[in-house]
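Following this message is one structure expressed as structure tokens.
As you look at this complex, bear in mind that one protein chain is not there, while each of the others sits in place.
Moving on to subunit A:
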Amino acid sequence: MNPYQEHNDHLNRRQFLNTTGMGLGAAALGSLLSQVEAAGGKHIAGPHNEPKAKRVIFLFMAGAPSQLDLFDYKPDLAARFKEPLPPSVTQGQRVTAMTKGKEQLVAPSKYKFSRHGENGIWLSELLPHTGSVIDDICLIKSTNTDAINHDPGKTLFCTGTEIPGKASMGAWLSYGLGRLNENLPDFVVLNSAFWTGGTSNVQALYSRLWGSGFLPSKHQGVAFQPAGDPVLFLSNPDGVTRKVRHQMLDFVTEMNQEHLGAIGDPEIQTTIAQQEMAFRMQMSVPELTDLSDEPQSVLDLYGPEVHKSGSFARNCLLARRMAERDVRCIQLFHRGWDHHVKLPQQLEGQCYDVDQACAGLLKDLKQRGLLEDTLVVFGGEFGRTTYCQGTLTHDDYGRDHHPRCFSTWMAGAGVKGGITHGETDDYCYNVVKDGVHVRDFNATILNQLGLDHNKLTFPFLGLDQKLTGVNPARVVKEILA
């Protein structure tokens, strides 16, 4: 542990409250919390360098989209239809239990690719809208990871190791950078409530993917709900009006102040401030999720699904509204990407869900000047195999998990647009140039937010824990402007 640091932080907070908190009535408490944060009254570890991004939007494609059918164009594979994958390519690599002992036959993508943007970047016909914003995107074709199964893969990407119990990226950002706004959580998670293209391979999620692990739980992500209260327990019970709530909090604050005088513990002051913040969230969250002030032209950017609560498109629009209101980290999960068999029919639905919405998000951020300091990233936990699972015809095939290479992208906040980074071999099986491990990917995100992944540490279980774990990671400087 680092008792000095921890103690100091605690001390500062308490001293701050001690000298400024006394004698405040409920009305004056409105800005207390932000003052607390501003006074260094919490664990703020960063920033370590000049931040390019104030916030990040992570579009997480749970289940692992096929890079071969979307981003990584391999025209020569058509000629190798159904050929066994050469051992020189597979190199005895570990495969899943589903593939073990089976033939590995090449399944070329059935989709047409075309060039987009100033640099003529190849993209699949399933991503026309992404094509329209490709000049803002850096496409990374050489992303790779250690994990070969979903749960460890997602846990590794989101928390830095395959072993559950560590802090998630958003929690690290909250811990490292402190609050950016007064009325909303630092870290919000938006999960799609439905998917197009079948639900047979929908992924399970775990709250640990946005959990705080060993960090204090105030840093954990707050999962917004698609139905009912967007934030759990936000609405007053039936019969409790805002007026009644106000009266109740005034009374409670009065009593708490009196108790503070008697017992002396400044933590009581924190309770008062947090109740006040909860009261403000009861206003700010419905205001955030109310889309009635969005003009048709903006809604159109995100596509027709934006009208459905719980859609990925709606969540993208909410993400923009959160970015405007300075939520530090916004993570979306869309989880129907695990296409072991009958990939085409499922993939098309998934792309329908996300393609226009992602592009719309980038356009919308850009037209508001927000893309300059908002980093948007897109990716799943790994990629998919060149070899087929299930039926193999020219039009029907499936793909297994593939950790050795997959495609992700980043946009905004100092990332070069209109470029690709990294290359894979002819089979889209191994990285041949400029590999980017998910640790490097995460280190780069931290870097854009002004944090050094080696310095953003928290002592737990005898180790200075890091988002990038114990193995080395590097910032992918080549893609930064």
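In the analysis below, contacts are C-beta pairs under 8 Å (C-beta built on N, C-alpha and C of every residue); 3 or more make two chains touch, one makes a residue touch a chain; residues count from 1.
The rule is simple: contacts and distances are computed from a predicted model.
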Per UniProt, the name of the complex member that is left out, chosen from "Chromosome segregation protein", "Spore maturation protein SpmB", "NADH-quinone oxidoreductase subunit K" or "Putative ABC transport system ATP-binding protein"
"Chromosome segregation protein"
Just one of A:126, A:222 or A:347 touches the chain that is missing; which is it?
A:222
Which residue among A:259, A:308 or A:433 touches the omitted chain?
A:259
Full-complex touch with the removed chain, picking from A:106, A:281, A:443 or A:479, is A:281
Residues on subunit A facing the left-out chain by the touch rule are 1-4, 7-8, 10-11, 14-15, 18, 94, 96-98, 100, 148-151, 163-165, 185, 191, 193, 199-200, 202-208, 211, 216-218, 220, 222-223, 225-229, 231-241, 243-245, 247-248, 251-252, 254-256, 258-260, 262-268, 270-272, 274-275, 277-278, 281, 401, 454-455, 459, 461-463
